[in-house]
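Only one protein chain is missing; all other protein chains are in place.
Up next, subunit A:
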Amino acid sequence: MNDMRIADRTVSTDTAKMTARGVQVYYGENHALKDVDIDILGGTVTAFIGPSGCGKSTFLRCLNRMNDTVAVARVLGEIKLDGEDIYDKAVDPVTLRARVGMVFQKPNPFPKSIYDNVAYGPKIHGLTKSKAELDQVVETSLKKAALWNEVKDRLHAPGTGLSGGQQQRLCIARAIATSPEVLLMDEPCSALDPIATAQVEELIDELRSQFSVVIVTHSMQQAARVSQRTAFFHLGNLVEYGETGQIFTNPQDPRTESYITGRIG
């Protein structure tokens, strides 16, 4: 773990982009998430860490209402995006998901060309007026995702033909093409090799200038490398939340300390 790097980094803003208060999630009878309060800051990378089944992915999926697609899931409590309750009846989950983008654990490019994969979001939301503008969005997104140089000559080749790391960067490009305000990443590097992981991590760091990024990860090194804020979940509870350097060097809760030193997991 590179402690020096953590210490160097500062949180960009202190304004809360998303706030969660008293969030409970039930999967049928199973109480998966208990009373979570958290503020996701703007322009910041927030890492969720914790052992498997601790509720970190569940909470991530609450933030863009992806849990709505799971029939047995029930979400209670209040989550606000820019002060607006996203579980309010007036909020359309479909538009919400355009504002809060998501990248999944396994790369899941659509069975379309690279171009169409990236253009998918802008097209369905009508973000561009002309073909030229769409081309521009696709190019910028691919550039931001550090994929442009590798695919610019084969934009119309199938996205599924790329390597695993390229596919994941394509999925990131696809997510940022809709210009979300928050980008959720659910273990985005778990299916990637170290080189591709390094590329994606570098990318996450660059993305934070434009979006708030929330990343769920099993790798504490990764959390330490990419995030400014870290939240530790355990058995459905948010145990500790604070600056990444603070969490990793001087945790307040004994459970956090046990986890990051490898005694529970």
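Everything below uses one rule, namely that a contact is a pair of C-beta atoms (placed from the backbone, for glycine too) under 8 Å apart; a residue touches a chain by one contact, two chains touch by 3 or more; residues count from 1.
The rule is short, and it goes like this: contacts and distances are computed from a predicted model.
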- Query: Which protein name, taken from UniProt, belongs to the chain you can't see among "Phosphate transport system permease protein", "Hpr(Ser) kinase/phosphatase", "Response regulator receiver domain-containing protein" or "Cytochrome bo(3) ubiquinol oxidase subunit 4"?
  - Reply: "Phosphate transport system permease protein"
- Message: Of the residues A:N30, A:T95 or A:Q221, I need the one that contacts the missing chain.
- Response: A:T95
- Note on the structure: Touching the hidden chain, out of A:V137, A:A175 or A:C189, is A:A175
- Note on the structure: By the document's definition of touch, the residue of A:G83, A:P111 or A:P194 touching the omitted chain is A:P111
- Message: Could you pull out which residues of subunit A are in touch with the chain that's been left out?
- Response: 64, 66, 69, 71, 94-99, 101-104, 106, 108-112, 120-121, 124-125, 158, 160-161, 171, 174-175, 178
